[in-house]
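Shown here: the complex without one of its protein chains, the others still in place.
Chain IDs A and B follow the sequence of writing; residue 1 opens each chain.
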Amino acid sequence: MKMEMKLNKPLANTYGWLHVNGTLVEAVVENTAALREELPAGVGVETKNESPCPALKTGAGTETAALLAGVEKHVYTVAAGQKIADPLRLTLDFSAPNTGAEFCFSLADDSELTVILDYTGGVDTAAVRTTAVLGKNARLRLAQVQRLNDGVTFISDLGGSVDDGGTLSLSRLVLGGEATYDGCSIALEGTGSACAIDAGYRLGGTQKLDMNYEAVHTGKKTNCEMRVAGVLADKSFKLLRGTIDLRRGCAGAVGNEVEDVLLMDETVRNQTIPVILCAEEDVVGNHGATIGRLDEQLIYYLESRGMERDAIYEMMARARVDAVTRRIPDPQMVQELLGEEGE
Amino acid sequence: MAEEKTFVEDVDRSRYDFRNDDGDSYKVDEGLTPAIVEQISREKNDPDWMRDFRLKSLDIFNRTDMPDWGPSIEGLNMENIVTYVRPHTKMSATWDEVPAEIKDTFERLGIPQAERESLAGVGAQYDSELVYHNVKAEVAAQGVIYTDLESALHGPKADMIREHFMHLVPPTDHKFAALHGAVWSGGSFVYVPPGVSVEIPLQSYFRLNSPGAGQFEHTLIIVDENAYLHFIEGCSAPKYNVANLHAGCVELYVGKNATLRYSTIENWSKNMYNLNTKRARVEEGGKVEWVSGSFGSHVSYLYPMSVLNGRGAKSEFTGVTFAGAGQNLDTGCKVVHNAPDTTSYVNTRSISKSGGISTFRSAVVVGPKAENSKSAVSCQSLMIDDISRSDTIPAMDIRTDKADIGHEARIGRISDDAVFYLMSRGISEEEARALIVSGFAENVSKELPLEYALEMNNLIRMEMKGAIG
Partner (left out) sequence: MEILKVTDLHVSVEDKEILHGLNLTVNAGETHVLMGPNGAGKSTFGNALMGNPAYEVTDGSALFGGEELLDMPVNKRAQSGLFMSFQNPIEVPGISLENFIRTALEQRGGKRVRLWDFRKEMKATLQSLQMDEGYASRDLNVGFSGGEKKKAEIVQLLMLKPSLAILDETDSGLDVDAVRTVSRGVEEFQKNKDAALIIITHNTGILSSLKVDKVHVLVEGKIVAEGGADLIDEINRDGFARFEEERANG
């Protein structure tokens, strides 16, 4: 039985006729996805049947917890002061139909970890729910690469909380699948805590990407950088809700959000809802978006060096996604994704 | 000059807060039934089609849900709102014929001075009826029609009105558009013939007086090909404890290569629910320029919309919103690009103070036919203290690759350095902050005629009083 959910509900609604106040999704998850784990020394792991941090707000919404109720939950812990140099690589193979996974990363004070989540395969639905709890001055770099099969509906949900001085950095690449619903909600609770969301996508055909990214600033001097860049071709569709929520008491907080969308065909559709909510005086919030084709003077400049217009578009499209790829904190993954370019 | 000075500088809060005894004005029963709507229609001497239109709108109103995305309007109880109030007077052609009590109201608001000073025509609406109307002779001689909508329904442009009335904002648009369709009353009709450029602005002034009254005026402006008009709308209402509702409707039709500038300084009293709908349709090569200052109301939902229907049509929106104590002002704009080579520019500022909530909300839709369109949205918000709130909720929906869409938003506070700098030149902190906020709102004030710009700056100064502490 498929479950009907309203995912990616933003913190603030807007006009109903835009149909962006959440997205109805029907899906079912029946099995736990096959997991290959490269576990560096110093990282503890435990498997549970209950969600390890059910109270944490996630970007896609509480319904994903119900969707994934039946799958195994992997809890990874790093003890206080432990700085793990090698990345924890988690490769999920979704080749069985309707599979999912749930992860929790718990970093104690002053610890550090890099996690590479790599998703392949997929039949019908694939779903992953991730929670991250960072202690004081903890640092978690979490990169997620989605290269699922054509036709797959992918639901990806994340919730995180960051204590004093901690930093949660997310990299997200959407390269495959048919429809991707990606939610991230990060609670910047500690003084001086920070988060970064660095997302890239390249969509074609009838691919669909529906995102809800939130940074909720409650701690003083908190910082958020949201950067989303992508390319839409053919009949692809993308919706980004990006919300910086500067709550009362977050004095000294800074939130920045930048989006860059390159549109390659006249049949694409792009929706962007960049929201700044602010209930504190001593803050800075910025948002900038550039959507559309390449700048004429840029094309002229590149043409004047002998490049064809199509080649320029292809080069610039690639550059956008490659730039996000290069920032993935794992040379091995970067090399794999950039392929011959890294020769 | 002395008169202009009076008009400009005597604006203070108390000026808007007097009211008249509404004891013997005629009122319909509270609540809204088909019988009431028919009664309104009879009183208005509506043509048959308009009566049917009202009843159909009432039906839509009853079937439509309240909006579920904006500020709370729970304080509004439709059952208790007297929808129609009519002062006992007929239209007057000269100022002298306006009854003394109403005249006194407008004298205090400075309307006749404004007219004498600089305006081509003034239409003032007192509660629901247009009580005073005048267009300077030379404007009328150009063939410009400026009249109240009721009489225009029986005048030479009756067919034109029927073709345009609530075509741009249909009653199905939202619940309060339906309400407006059912009970609309008063308002202005302006027609500018092809090629005519109205050099001085036309002005209308709305005012609500009765407690618990709704105001549902309808403004219909048609600017024909190659014509130009600047229309100024001012609004105010005295304070009452009962919630007041304003659900007006403005429909602007901008013809080929025509330009219409529509300026509003809204200063409704702070118990007003301002659920106004404004929309412009712009044909090939035409341009609509919205200049909008929102200072009053308890709750506002206000998003003037531009539908760019012809090749090369343009829209510019310049707005400022100041939300003080007890105010929740949700303002912004909507633009729909429906044709090639269309452009839209949006430039807004919002200020939140003393617990006020201001929200900038927008939608830019670029349709598949709108090749080579450009849109640039820039919104800035200023937080004056840490008990207020300022939200920015823009949306972009782009359905063509051949477009250039830019958006930027910024939120911040008054810089301590700037205050320090001004204080070091001998200006008090309060004055320094007021100056900085006025400067922040300059995008709008520089677009307004001088006397309005000064009035707006006075409003800001008034709002900024006691901003420290």
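Just so we're on the same page, a residue touches a chain if its C-beta (ideal position, glycine included) is under 8 Å from a C-beta of that chain, and two chains touch if they have at least 3 such contacts.
Here the structure is a predicted model, which means the values were calculated and not measured.
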item: Partner chains on view for the chain not depicted; value: A
item: Touching residue (missing chain; options A:E4, A:E46 or A:E308); value: A:E308
item: Among A:A108, A:M316 or A:V334, the residue in touch with the chain that has been omitted; value: A:M316
item: Residues of chain A in contact with the chain not shown; value: 295-298, 300-309, 311, 315-316, 319-320, 322-323, 341, 343
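Here is the rule we use: only the chains that are shown with their structure count from here on.
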item: Intercentroid distance (Cα basis), chain B paired with chain A, Å; value: 42
item: Chain B contact footprint on chain A (complex, rising order); value: 12-16, 18, 20-21, 232, 246, 248, 251, 261, 263-293, 295
item: Residues of chain B defined as touching chain A within the complex; value: 67-69, 334, 361, 363, 368, 371, 381, 383-413
